[in-house]
Structures are given as structure tokens and as C-alpha cells.
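Only a single protein chain was left out; the remaining protein chains are all shown in position.
For chain A:
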Amino acid sequence: MVLNSIEKLLEKYDNGETSIKEEQQLRAYFAQENVAPHLESYKIMFQYFNNTKQELYTKDVPLKPRKSYIYQWISVAAVAVLMLGILIPNVFGEQETTVETVYTEQQLEAYNQTKEALSLLSSSFNDAASSVSTLSLVSTNFEKGTEKVNHINELAKTTNKLVKKNKKSKN
């Protein structure tokens, strides 16, 4: 290649106006052994560029395929369901056990009727129990009466004895 054209290219190169193709020409020129001595500094530059271009990244990159976290999420969901299962009956349990929500009207009616009948039964039972208690009162009074009668008997006996003694002393 003519030195003249290289020098022109170098001027353009210094001004940053060369195209990629022109730069390739320059590269090719400076890759050879014999270069005009006044262009030695360019040669060093282009040699350096060439050398650096051959540096490679040799390390391996640890590429892990992205893990699917679906199993972890399933376990989380299972725990959540379990917790809800425990919590819901505790929080809302009172409502469910009230009579109004569970039974139908017919059942409710029957329930009320039996309730009334039972209360009737219990009130008459109470009456009977009170009459029984009056009986027991009577019996206790009766016992007291018999005790008093016994006292009278005792008194009578002692008076009889006194009377007998008086008769004997008169004789």
C-alpha cells in the first residue's frame, strides 16, 4: 500500500473520521513487520489493540435454571388451610349452635311444645312434693304429741306411787 494514502488515512484517523473499513486497512498495514520509522508510534498502538482483542473471558458462568417454587407455595397454602380450619369454628362457632339458625320452624314448634309439657309436669310434680312435705310436718307434730303424752304417763305413775306411800303411813 502506498505510504501516502496511509498517511492520509492516519490523519483522518487522528480526527476520528475514519470508517470501520479504513481502520481495517490501517490495521492490516500495521500488522506487517516493516513500517515506516516515523509511524512507529502508530504501530505500537495498533499492536496493542490487536493484542487486547484476543483476550478472552475464560471463566464459566454458573447458570442455574430458575427453581420452581411451586412446592413451597403448596405447603404454605396447606398450612394456611389448616390454620383456617382451626380458627373458623372457634370464631364463628357460637352462631352455629344457637337454636334459631339450626332448626326449622316445625322442629322449633315441637321443641316449644315439649318444653311446655315438661314445665307442666314439673309444676304438678312440685305440688305433689309440697303436699308430701306437709305430711311429714304432720308426722313430726304427732311425734311431739306422743312424747308429751309419755311425760303425762310418767307424771301419773309418780303421783300413784306417792298416793300409795301416804296410804301405808296412815295405816
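Heads up, the rule we're going with is that contacts are C-beta pairs under 8 Å (C-beta built on N, C-alpha and C of every residue); 3 or more make two chains touch, one makes a residue touch a chain; residues count from 1.
The working rule: contacts and distances are computed from a predicted model.
Q: Refer to UniProt and select, among "Sigma-70 family RNA polymerase sigma factor", "Manganese catalase family protein", "Putative NBD/HSP70 family sugar kinase" or "ATP phosphoribosyltransferase", the name of the complex member that is left out.
A: For the chain missing from the view, the UniProt record says "Sigma-70 family RNA polymerase sigma factor".
Q: Touching the hidden chain in the complete assembly: which of A:Met45, A:Leu87 or A:Leu118 does that?
A: The single option touching the absent chain is A:Met45.
Q: Could you tell which one of A:Tyr57, A:Tyr71 or A:Phe92 touches the chain left off the display?
A: A:Tyr57
Q: If you put the missing chain back, which residues of chain A would it touch?
A: The missing chain touches chain A at positions 13-17, 20, 23-24, 40-42, 44-45, 47-57, 59, 61-63, 65.
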